[in-house]
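One protein chain omitted, others in place.
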Amino acid sequence: MTDARVLHATLDLLDRQLLDRDGILCGNVDDLEIDRDETTGEVYVTALLTGPGILAYRLGARRLGRWTQRANRRIHDDDVPGVLEDRTRIPIELAGQIGPSISVAVGAKDLASHDAERWTLRHIIAHIPGNSSRAPQ
Amino acid sequence: MRLSDLLHYTVRDSDGIELGRVSDVRIVQDGRILRGVQAAFRVDALVVGRGGVAERLGYMRARVNGPWLVRVLLTRFEQRAHVIEVDQIDHWDDDAAVITLRAGRR
Partner (left out) sequence: MKKLLGVALGVLTAIGGFVDMGDLVANAATGARFDMNLAWVVIVGVIGIIVYAEMSGRVAALCGRPVFDLVRERLGARFGMANMLASFFINFLTLTAEIAGVALAISLASSVNYFFIIPIVAILVWLVCWRMPFQLMERVFGLLGLCLLVFAVAVWKIGPDWNALFSATTHPHVPGSENIFTYAYFGIALFGAAMTPYEVFFFSSGAVEDGWTEKDLGENKINVLIGFPLGAALSLAIMACAHLVLAPRHIVVEQLSQVALPVASAVGRLGLAIVLIGIFAATFGAALETSLSAGYVVAQYFGWPWGKRGSPREATRFHLVVLMSIAAAALFGLTGVDPVKVTEYSIVLSAAALPLTYFPILVIANDVRYMGPNHTNGRFLNAIASVYLVILVVVAIATIPLMIITKGGS
């Protein structure tokens, strides 16, 4: 490991835009999961956290966070097979390029941060005519 | 633990003197290889103390230099931040959110 990359969590990871594997915007890095190995004393960043409730928790609004998570479970349709065990947690090994944005090797559909996007589509946008036409460029 | 929790921890030296609150963590990507693709993101140091804004904006460690006015105003506060390497930590008290350093460390 000669040129190991050095990052600063709040500077380089926190609040960055996430892009899914197709380049779709899919939330921000709302928080990071940190794991401490009690025996060796080593500390690792193990996951990027994103989605409803995570941001509220970070900002100290724990109750709002729990409420958002509950509300989000309600609008989540179960027909999508989950790739992730926890849909607000992206294991760090799935993170690709880290720059002004961070690309992750999952689909937006796999993330809880995208549930409200699809709910809005199904219940509102899909009912308005002309919703699927791209504007001619 | 979440990063947002860690950012509430205070750091004390072995004599119990408070050095400040954790304001950022430095990560080195040199840990064991995960899923054969990526080296693990090992936390190698804690940035402790004031200077959150300058830290956040990248004025620390000369990543951003200009404009002069902003740099001067922000780096004033910056000098009070310490970088504490993780192996200097003696123990973590998760209930009190306190990190205590080994003896011999400031």
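Letters A and B mark the chains in the order given here, with residues in each chain numbered from 1 onward.
Everything that follows uses one rule, which is that contacts are C-beta pairs under 8 Å (C-beta built on N, C-alpha and C of every residue); 3 or more make two chains touch, one makes a residue touch a chain.
Computed from a predicted structure; not experimentally measured.
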item	value
Of A:26, A:49 or A:106, the residue in touch with the unshown chain	A:26
Positions on chain A contacted by the hidden chain, ascending	10, 14-18, 24-28, 30, 50, 55, 58-59, 99-101, 113, 116-118, 120-121, 124-126, 128, 130-137
Interface with the undisplayed chain - residues on chain B	56-58, 63-70
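In this section, only the chains that are shown with their structure count from here on.
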item	value
Inter-centroid spacing, chain B versus chain A (mean Cα positions, whole Å)	24
Residues on chain A engaged by chain B in the complex (per definition of touch)	1, 4-14, 31-36, 41-46, 49, 57-58, 91-93, 95
Residue ranges of chain B in contact with chain A within the complex	1-7, 23-31, 34-35, 37-44, 47, 55-56, 58, 86-87, 89, 92
